[in-house]
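Of the protein chains in this complex, all but one are displayed in their positions.
After this line comes chain A, so read on.
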């Protein structure tokens, strides 16, 4: 019996002249949840990729699992046999296949003679793992039909398929990132059940609150160095952890200038029809940041797309710049022209063309406005690019860097800059700080404040209470079937409570019926 489950020392990685990881150590004890944190680009994903054999380490590294030395560079098959498993951030599930198939991928139970998959035995294997995890899921369910936390559970079941209960170490590489907040608790309970058996978990997360509440110990990386090794989370708070990650203290991002409550109204959303909700009407004043939140999945997330013309509501009007725009039959181009800019949630899918360079991405929304039909000059494109890189502290060599070469936080800054460059009247943001590190988050929220000070109206749609209280003047909490609740608060817990305290289907069907008619 060893006292460590996984022990890595002297881990270094140099890409030509750039050393991205120096003499790092990671020591994981049996049955603990060990968090690995650090800003984007600090080396934590390099560390994980060395452990999983994707990168080969520099000389001088040693790696042992349960006291048994592994040869380097890591052979993934050997690591897997020693009990190491990984759940990646996108979970790697195929929605069209069953739970059993998803769990079995890469190691189906099959006949040794005909190589035919023995589905009955496979289902049994799947059932056994699911029972171990106490997941109320049948092997024959389609993964696509499952709620988010169960999907994450299936990914974990796959990772633990071949490990004996109570052994092994599972690496969760930002696996909780896609989970809505209300499912997070269930997922955490699941991880706790896993470690209760003695299996260890290494958890990578940007969510410091999650790190502190779930993990036992934490290893902190900054610029390729381990700056905190195996610290007990009980002795830490969020500020201390953030200080370690950044090397300097981060204060809450507080607005220096509050919005003028009598400022001119720049945009008015009138009677916007949201499925299941009362029609939404709200006014956004010059220099004001309005928050909009609610229970994930109830439909308030649609608002950014409905008010920017990306999708059409069944009813609703936008009054902006002295014009009334019928949202039922408007378009992105028309609303852009009126002064609406929208930063969508999924930056890689909907926000940026990652195969193209920073300059082209930044210039895109202005090409028609600033260019002539037969000629788009490069001068203003260059100006926008240098301005943006400077203003948002984007870490890029130049505007010619492809967006996919940047880290997540820097991509998000490019996306912000792209829409700020059109100088909108109303800036609509959807989950603007999703999956970015603390440093980038602070930069992004300060940018929101600056935009407001310059006179834009901002509508911030988010499920992140901390973002809402730090950025917004007023916050609206939407619940299906109820009028929106307006709050002014600096306390994130108060927002959380407003979102979660009232059970969603509060009014009786009869009452809602009467209400609507």
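Going forward, contacts are C-beta pairs under 8 Å (C-beta built on N, C-alpha and C of every residue); 3 or more make two chains touch, one makes a residue touch a chain; residues count from 1.
To be clear about the criterion, contacts and distances are computed from a predicted model.
Between the names "Cytochrome bc1 complex cytochrome c subunit", "Ion-translocating oxidoreductase complex subunit B", "Serine phosphatase RsbU, regulator of sigma subunit" or "ABC transporter permease", the one given in UniProt for the chain missing from this structure view is "ABC transporter permease".
Checked against the hidden chain, the listed residues A:10, A:147, A:198 or A:365 yield one contact partner: A:365.
Here the missing chain is touched by one residue of A:85, A:149, A:317 or A:410, and it is A:410. Summary of contacts with the chain left out: across A:12, A:30, A:43 or A:439, the touching residue is A:43.
Considering the whole complex, the residue from A:64, A:332 or A:496 that touches the absent chain is A:332.
Within the set A:350, A:387, A:423 or A:494, the residue that contacts the chain not displayed is A:350. Along chain A, the points of touch with the absent chain fall at residues 15-18, 20, 40-41, 43, 45-46, 49, 54-55, 223, 308, 310, 331-333, 336-337, 342, 344, 349-356, 360, 363-365, 367-368, 371, 373-376, 395-397, 401-402, 404-407, 410.
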